[in-house]
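First comes the structure, then the notes that go with it.
Only one protein chain is missing; all other protein chains are in place.
After this line comes subunit A, so read on.
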Amino acid sequence: MPGKPSLGLRLAFYLGMLFLHFPIAIIVLYALTTEDRTYQFPPPGLTLRWFGEAMQRTDMWAALWLSLQVAAMATAIALVLGTMVAAAMYRFQFLGKDFLTVLLILPIALPGILTGIALLTTFKRLALEPSFWTIVIGHATFCIVTVYNNVVARFRRMGYSQMEASMDLGADWFATWRHVVLPSLATALLAGGMLSFALSFDEVIVTTFTAADQKTLPIWFLNELFRPRERPITNVVAVFVMLVTFLPIVLAQWLTRNTDDLHGGGKTG
């Protein structure tokens, strides 16, 4: 049995947790304050008034709806393309594969501002007007990477012999994909998809370059900060977003709680 951690270690742990979560608690607290301009502490009073007012803000709803649409679309594209490229990288050996791997990972390592400028320039060249779809394409560039990373790791763990066994037992490529590959990838797709969704949902920099006058939710937030009236409304929306993003994560953890890994008995080759 491991011993009890020392007092100092536990103290450090709680301080770290406090540092991580205190700002979030502040947001929740100031979503309920009766005072609407400054972060006065303690809040002079608590109220649920701002929740009602936030619901009335059509611009917020429009931004939220746009963000959800963009994130869903970018995630859908990433799931298809990311899985396909992962399958190809897993299945085939070819010249320049390592180089291609680096190219694949690059969009997520590249500063958003570079991706943004590059995309803007390209869209201008192609005479594409900034629109909903340019935002989606911009987000998809880095969403693909997260899906690819998750799926390719799962492919490597899965072992090619399962697919061979399926075909050996009479399943063609499509049936093998449906009955063996997809179920094995399911949790990886879920994880990659959720991460993609979250990345897209709070993306600011690439969006500012690829959007026309559309406001995704993060951009709406930024604009609100410059207009400090009704500040608690921003906090209310933040709390709301927190709840909405928290639920899928809990759900995903619950869904993947007993994914058992199975490897063969011994050596392969």
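Simple rule for what comes next: a residue touches a chain if its C-beta (ideal position, glycine included) is under 8 Å from a C-beta of that chain, and two chains touch if they have at least 3 such contacts; residues count from 1.
Going forward, contacts and distances are computed from a predicted model.
You can't see one chain of this complex, but its UniProt record names it "Spermidine/putrescine import ATP-binding protein PotA", from the set "Spermidine/putrescine import ATP-binding protein PotA", "Heme exporter protein B", "Putative tricarboxylic transport membrane protein" or "Acetaldehyde dehydrogenase". Touch with the chain omitted from the figure is made, among A:Ser67, A:Thr134, A:Ser166 or A:Asn235, by A:Ser166. Contact with the undisplayed chain is limited, among A:Val180, A:Ala211 or A:Val239, to A:Val180. Residues 159, 161-162, 164-172, 175, 179-180, 183-184, 260-269 of subunit A touch the missing chain (whole complex, contact as defined above).
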